[in-house]
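Just one protein chain is left out here, and the rest sit where they should.
Chain nomenclature is as follows: A, B and C, assigned in order of appearance, with residue numbering initiated at 1 for each chain independently.
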Amino acid sequence: MKKIGIIGGTGYTGGELARILCAHPDIEIAAMTSRQSAGKKVSDTQTNLKGYIDIKYTESLAGVDLDLIFVATPHGVAMKEAPSLLDSGIKVIDMSGDYRLHDASVYKKWYGHDHTDPKYLKDSVYGMPELFRKEIKKAKIVANPGCYATATILATAPLLMAKAVKNDFIVDAKSGTSGAGMVPSPRIHHPFCGESIIPYSVGNHRHQPEMESVLDIVSKAGPKILFSPHLLPIVRGILSACYMTAINDITNEDIAKIYEKQYKDEPFVHFVEEPSIRAVVCSNHCQVNAKIFDEKIVAFGTIDNLVKGASGQAVQCANLMLGSKETAGLNTPGMGV
Amino acid sequence: MKKIGIIGGTGYTGGELARILCAHPDIEIAAMTSRQSAGKKVSDTQTNLKGYIDIKYTESLAGVDLDLIFVATPHGVAMKEAPSLLDSGIKVIDMSGDYRLHDASVYKKWYGHDHTDPKYLKDSVYGMPELFRKEIKKAKIVANPGCYATATILATAPLLMAKAVKNDFIVDAKSGTSGAGMVPSPRIHHPFCGESIIPYSVGNHRHQPEMESVLDIVSKAGPKILFSPHLLPIVRGILSACYMTAINDITNEDIAKIYEKQYKDEPFVHFVEEPSIRAVVCSNHCQVNAKIFDEKIVAFGTIDNLVKGASGQAVQCANLMLGSKETAGLNTPGMGV
Amino acid sequence: MKKIGIIGGTGYTGGELARILCAHPDIEIAAMTSRQSAGKKVSDTQTNLKGYIDIKYTESLAGVDLDLIFVATPHGVAMKEAPSLLDSGIKVIDMSGDYRLHDASVYKKWYGHDHTDPKYLKDSVYGMPELFRKEIKKAKIVANPGCYATATILATAPLLMAKAVKNDFIVDAKSGTSGAGMVPSPRIHHPFCGESIIPYSVGNHRHQPEMESVLDIVSKAGPKILFSPHLLPIVRGILSACYMTAINDITNEDIAKIYEKQYKDEPFVHFVEEPSIRAVVCSNHCQVNAKIFDEKIVAFGTIDNLVKGASGQAVQCANLMLGSKETAGLNTPGMGV
Partner (left out) sequence: MKKIGIIGGTGYTGGELARILCAHPDIEIAAMTSRQSAGKKVSDTQTNLKGYIDIKYTESLAGVDLDLIFVATPHGVAMKEAPSLLDSGIKVIDMSGDYRLHDASVYKKWYGHDHTDPKYLKDSVYGMPELFRKEIKKAKIVANPGCYATATILATAPLLMAKAVKNDFIVDAKSGTSGAGMVPSPRIHHPFCGESIIPYSVGNHRHQPEMESVLDIVSKAGPKILFSPHLLPIVRGILSACYMTAINDITNEDIAKIYEKQYKDEPFVHFVEEPSIRAVVCSNHCQVNAKIFDEKIVAFGTIDNLVKGASGQAVQCANLMLGSKETAGLNTPGMGV
């Protein structure tokens, strides 16, 4: 039984890590921190975990013997906490954006301040097993992917890697509100967002350089994305619609083959006729599809933003890093209905 | 053209007053205050009003010649602002709970502090035209009813007034999230409330003594209500389900007659077979029904909480107080779909 | 008082026509047909109209003296009903797609069968006053625009007419479920669509040639659109996101000027910083915006699909055709919240 700790146990991604890991066959949650809830039982704050977890939140993880730590805090915390943990030999999975952009100057441009841990930034591995499985297995620090980035990269990488599409494309993505985190704000206030769809941060969202950078690593295509995110009146789920341009004549059969080849052995990514949010909600699965319309190719990807888009993918990475079966604790289908 | 002012123009009820009054035939919005938005155009903050209103928010209403002022602020403000306005001869409609409970000791029990304006508290009239039309016409200060109270009182008053039911009953009411106001909070955070129904403040909500007090005024029945409010994942609309006990044998036909008699000349209350939120949303209408099941009587009432449950009813009162036709500015049907 | 009739009074667009017209100052609903509800009072089926309309549905409009007839039936009915009405001198507004595509061969390609009224098809005017006001005033038959087409054309026409963008673009549009009409179907079944967003008919929706054809008439740009519609889990409202490519250097200020010039005198179209569905729901308004991101231009348009996207726009046309003030019966702001 490997022991893990969670820094930031009361946020949505911390809580979702606990939900997934409390039923994990090889991993034990040894400690969870929470500034606001230290001393309280985890299952009193998060009553869905009653019967599954019996520990209390603590102020810190100090003194707990751990194999791996998930840092589930807002952007900016991990790059302060991680270096000493890594120096002491503990593996780290950062749920925030701190370690996703390897180029510190790109980081500064999009996050507005210097990166304070350029050393480990260089070593960090992007935690998407479908593209970086080998690297994740050996990684000390994994940058868990952003939710929008996950749906979009999984939907578009096969076409870019196959040189089937131009490098310049549009991503119109739609996310459930849990992606915004647990702190109340005017945009996530139900009367504002509950019967609407709200575009925001068009061309200005931090997942845009993340997608570009990761897709460039795997395709060398120098992708240039205009990313247009929208807030949906649902709690969980992302649909990413990617509007690309074909380079050569290509048929829907060719496209299907490209995806099947890429994902045929993947446990969590499926090429299906009609990707559906409901089919993947509450699971680590991702559904993708792409079709051609004259010279345009439309690729869709769906995930649960809190699972494959956050805590599920992080557990998938932890499994690889700790020597468990990659699907351990994650091997359940989406809800469907 | 009568001139009115709105104190608290950026909240939901203030904004809804503006939405209704900007198309009113006899009333002009002369001024709206907002601490946070003073100096900004109203239609820049509330873009649905573009083309309908051209004024800017101000810090105060001082110096504006007004016939009536709506106080659309959180509880506690009106009883500080209203006395001097009333002393100077301006009529006031208070949208908050400050003037709804005529008994200052009941007020203190439910609001947790002394009422600072016992004088006008005694004079205030409960702004429900269906029950207090005559009094509203002559009132200086009107306490605009609470949203839950409106739906519940309109659904149950006829039976209580007809002595058809016992005084002791259950109200299980369900409200859209806009009833909670515009300030973000954990309960109205979309990921928390957006795919759920949340009971809260059972037996402990301030509309409970409001319903009891008003229903007692009209029925002398000494009603004793257990009020159980719920938050619905919709923006607008209330359904109040009232579970009462019949005193004598009574048929559904008898019940229908009681309601028809009470409401036959009312422009905004209709006894229908199946009261529906969608039928009244975006209108000042209320739909009611009641049926008997053995000795139990189930009465339903539906309203739009921001219109008949707040700003629409306030305009209906203002029409009466200013000598307009009661339905002026309100004479449109609910959305239906 | 002009007299109108509605063929197909129990569907959503027929019902919405009744909702709008029952409060219209110059137009009277003289008759509404319904095969399934003939003989029933309109306000018994559609209880939101209680107190506003007192007629019964009839089998047909035969024998009623009418100035104008709205045909609010599924595609294929109007082209059978309209010719004889038009021959007899009654004006017609068709809510369906029958008269929107002037080219009978394009019609056949997209609707799968021959057009049976090629004569009036040629004469029909596209009922979008912002682009065809003069023609509508004189029209005998108006083809009321499709909902998606309305939001998209209003959002993109100014840029195409100003030759500011290339003719080839992507439209990713999102619609509330009422756009699908009142007949239950698996896609509009709540458990399927209620907590999801569902892309459908990509590149294959009949509003695609409609947008292309109308935008070509006004811009001569030969637009070529890839239209990607999505079903949203809300009842009313459309957001159309249009991804275009700038031809020359152009700033956001230039873009704003293009829209302001086009729409400055329009009562129902506003260029605002953040177009919002909630700001226009339950009104005939449309909000638009466009911004440049490098060479890409993103244009947004929002409407209520049943009002500006259907019955409200039809009433706006009827006002023009019957000599009323263009805004009569429509002059109310959107809900905002």
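Everything below uses one rule, namely that a contact is a pair of C-beta atoms (placed from the backbone, for glycine too) under 8 Å apart; a residue touches a chain by one contact, two chains touch by 3 or more.
Everything numeric here is computed off the predicted structure, so don't read it as measured data.
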item	value
Residue among B:D26, B:E135, B:E195 or B:D216 touching the omitted chain	B:E195
Hidden partner chain, touching residue among C:G63, C:G89 or C:P186	C:P186
Contacting the left-out chain in the complete assembly, out of A:S213, A:T245 or A:T332	A:T332
Touch residues of subunit A, complete complex, unshown partner	12, 15-16, 19, 22-23, 46-52, 178, 182, 195, 235-236, 267, 270, 272-274, 276, 278-280, 282-283, 285, 287, 306, 331-337
Subunit B residues touching the omitted chain (full complex)	170, 172, 174, 191-192, 195-199, 202-203, 226, 228, 230, 232-235, 237, 239, 241, 243, 274, 276-278, 281, 291, 293-294, 296, 298, 300, 337
Subunit C residues that touch the omitted chain in the full complex	12, 176-178, 180, 182, 184-186, 188-191, 193-195, 233-235
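Just so we're on the same page, only the chains that are shown with their structure count from here on.
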item	value
Nearest-to-centre chain - CA centroid comparison	C
Of all other chains, the one whose Cα centre sits farthest from subunit A	B
Approximate Å spacing (C-alpha centroids) for the pair subunit B, subunit C	35
Averaged-CA centre spacing for the pair subunit C and subunit A, given as whole angstrom	40
Distance from subunit B to subunit A - Cα centre to Cα centre, in angstrom	45
Per-residue multi-chain contacts in subunit C, two or more chains	195, 235, 274, 276, 278, 337
